[in-house]
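Pasting a structure below so you can have a look.
Some chains have been omitted; the remaining ones sit where they do in the full complex.
A and B are the chain letters, set down in written order, and residue numbers restart from 1 in every chain.
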Amino acid sequence: MNVTLGVGMLGYAFMGKAHSRAFHDVLLLSPPLVPELVSISGRNRERVEEARARYGWAEAVLDWREQVVDPRVALFDNGGPNNLHAEPTIEAARNGKHVFCEKPLGLDAAEAHGMWRAAEDAGVVHMCGFNYRFVPAIRRARELVDSGALGEIVHFRARYLQSWGWEAPTDIWRFDRAQAGTGALVDLARYLCGEVAAVSATVRTYVEGHEVDDAFVATVEFENGAIGTLESSRLALGRVNQNTFELNGSQGSIAFDLERFDELRVSDGGAYRSERVTGDWWPPGHGLGWGDTFTLEVQLLLEAIAREGSVAPHGATFEDGYRVAEVCDAVLRSAESQKKEMIEYR
Amino acid sequence: MNVTLGVGMLGYAFMGKAHSRAFHDVLLLSPPLVPELVSISGRNRERVEEARARYGWAEAVLDWREQVVDPRVALFDNGGPNNLHAEPTIEAARNGKHVFCEKPLGLDAAEAHGMWRAAEDAGVVHMCGFNYRFVPAIRRARELVDSGALGEIVHFRARYLQSWGWEAPTDIWRFDRAQAGTGALVDLARYLCGEVAAVSATVRTYVEGHEVDDAFVATVEFENGAIGTLESSRLALGRVNQNTFELNGSQGSIAFDLERFDELRVSDGGAYRSERVTGDWWPPGHGLGWGDTFTLEVQLLLEAIAREGSVAPHGATFEDGYRVAEVCDAVLRSAESQKKEMIEYR
């Protein structure tokens, strides 16, 4: 338990906060490696120094290039803006650092593919931050699928609805977040239902001046024969952050709504029952919060590094990040072509 | 109040029961015309006689051709199987009878178009039985849309989920019901969000021996610029008869779930509130049932006949029945062509 792992992090905003907290809290879960917070980097000297002090990092640096060659750093954690995901992460991997990168992995499938190949070639452990997989109810959903209790899967439908699109000025942070949200939806579909084979999609920008699409709707076909719908919008008044899915199989069904974080609805063919799924940190029924998903994610990452293995299947690898990007690209292609697009992996 | 209206009905099964009850119960709503139940028809002598006695019809006849020329009959109500919707209804209209036909109007758009034109040419009142429009919460939803309270509509999503597909042998009744369900979903979309401009759809038959599709998923684009998803399945375990929709506008949103018949969720931009919408038959909060939607439907029909007008906009005319059929046809075309299909009206 006293073996430490040096961590260097890029990004001090939202994800900087979330990841820093996870590296602290994971200690309560008895991880095989103890994170040592070596350095945090960012371009704004004042803000990165403030983050360093508040979040407990030893050093603040202005250039990630220092981190990726720092011998004290064994794990490079990239929580920076989307357009800074690829280069620093690839450099870190090439320098033999394990890599942990926030979603979306790259700006498109090509970039994500490059990141995946770089990490594989370097032989390092890689993880893409699809933290929703660590919501206890979603993990339980996957276990039910894997157990065969639901039988053959026939339908999957999911939507991610928010309402900030009406009010917000366009800024980088929201732009990033919108892209991450779409990928998260696709990753959930893959995590629970397997690979996507084809999509037909329509995307729309309703609010003038928006540079990222406000909404998309899509039908999907999975390799296993299931069909479904995916939908994402930032214009759904009444919804702050609703992320809901339902999966139907030949033996049973499951349904989840992020607004009821601790609850998985399960049908074994008859009426849905509402199971409380709260993990085992606290006594039964005392739920976790959204921030705790990062702690569980980091715990799995530390375990994978300790045994020099993969974070799969419950953690998302860079391969998962790449495959999600292919589906996201196909959504845009279909919206353009007005026909069904097949997903093809390079 | 003592002016009567002679009614002849085709069909003695499920819809025979529902419509017969409505013709009785409507009396409590003080209709302008009092229905006189002249005759009920069907091919099985024993069953039609039993229905006659139980449901209070004066005569049982074996051939609808008698009814459509019977001078005592002013309204012909067609609740028979889908393949008997067109011919008897058209004959009745040509003989000057007002016509009330269950959904779907015809077996396809061409047939439905013929029915509509026949009724229009005959100058009779016509109504297609999209009784969901008479759920008080759905009527209230439409009123909110019409009032402008929701602003510009951007999204509509609806699904109709049942589970009997896994267990049932294929029979005519279920075949009919499946078709009616899909049309009902489309009619709701049109009733609340306006005409459908385009669809991209996938349909699937999972259970061997099924002659009608088990499920479809579709993205839709509306003439007003809104986008959305429609989905219907008979294979969704855990759902007995869920019919749910959500509509988002620039000023507010509404959401409904048939399993909560008396409730409309309404957002005026902030959090959803759960309004009880129970009509005004009983004291506030004492809800109606599904069967009562037929009574409200019949009341509107009697009012239209009394003033020689149309059942629009809250009742569905044969034009509505036809337009729904065009969308349903486009769903099938798109599933075949694997591309987006535009809706064109003849």
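Criterion: a contact is a pair of C-beta atoms (placed from the backbone, for glycine too) under 8 Å apart; a residue touches a chain by one contact, two chains touch by 3 or more.
Given the structure is predicted, the values throughout are model-derived calculations rather than measurements.
This structure file defines a homomeric complex of 4 copies, of which 2 are shown in place.
Here is the rule we go by: only the chains that are shown with their structure count from here on.
Between the Cα centres of chain A and chain B there is a gap of 43 Å. Residues of chain B that touch chain A in their complex: 154-155, 157, 159, 163, 166, 200-202, 204, 206, 214-215, 217-221, 225, 227-229, 231, 233, 235-239, 246, 248-253, 255, 265, 267, 269-272, 338-340.
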